[in-house]
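Let's turn to chain A:
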Amino acid sequence: MSFLDICLYISLPLIILSVLISLFRLIAGPDIADRIVALDTMTSIGIAFMAAFGVYMKKTMALDVALILALISFLGTVSFAYYLERRNLQ
Partner candidate 1 sequence: MNSILAMPVVFPLFIGIIMLFFWKHRSIQRIINALGSTITLVLAIYLTWYVKTSGIQCLYIGAWKAPFGIIFTADLLTMTMILVSAIIGFATSIYSLGTMDETREHFGYYPLLQIMIMGINGSFMTGDLFNMFVWFEVLLISSFSLVALGGKRSQLEGAIKYVILNLLSSSLFVVGVGILYGITGGLNMADLARKIPMLPNKGIVNVMAMFFLVSFGIKAAIFPLFFWLPASYHTPPAAVSAIFAGMLTKVGVYALFRVFTLIFVTDVAFTHTIIIIIAMLTMLSGVLGAASQMEFRRILSFHIISQIGYMILGLGLMTPLGIAGGVFYIFHHIIVKTNLFFVSGVVNELKGTYLLKKLGGVLKLYPLLGLLFLIPALSLGGVPPLSGFWAKYTVAVAAVEKGEYLALAVSLFVGLLTLFSMIKIWNEVFWKEQKAEFAAEQQTLRQLPKFKIAMMFAPIIFLAAITLFIGLNPEPFLNYANEAAHQLLNPSIYINAVLGGAQ
Partner candidate 2 sequence: MRSIILRTMTMYLLPLLLIFSVFLLFRGHNHPGGGFVGGLVASAAYSLYLLGFGIDKVKTIFRLQPIKVLAFGLFLAASSTVFPILFGKPLMTGVWYEHKLPIVGSLGTPTVFDTGVYFTVLGVTLNIIFTLFEDKE
């Protein structure tokens, strides 16, 4: 087992654990904004996971997906914020 493998065996579970922990915030809330923050964080973590997973599998394709995720998730977050603001402004 190479050093890199060891690193990945540490970091991948750590990243997954982070997702699970963020999931707690998503569920606990308490407000919608808190949930959106959690969601946004999870997508960021997702990007990192994909990159790290790409290294783990020695495939670069995951990076393409990460790129899409980075682009698209932003739109999701903005629309959630839009939702929240609309709700309060009207």
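Quick note on selection: all candidates are chains of the complex that A comes from, given by their letters.
For this structure, a couple of remarks:
Criterion: a residue touches a chain if its C-beta (ideal position, glycine included) is under 8 Å from a C-beta of that chain, and two chains touch if they have at least 3 such contacts; residues count from 1.
What you are looking at is a predicted structure, and each value in this text was computed from that prediction instead of being measured.
Here chain A is shown alone, and of the candidates 1 or 2 it touches 2 within this complex.
Looking at the complex, you find that chain A touches candidate 2 at residues 61, 64-65, 68, 71-72, 74-75, 78-79, 81-82, 85.
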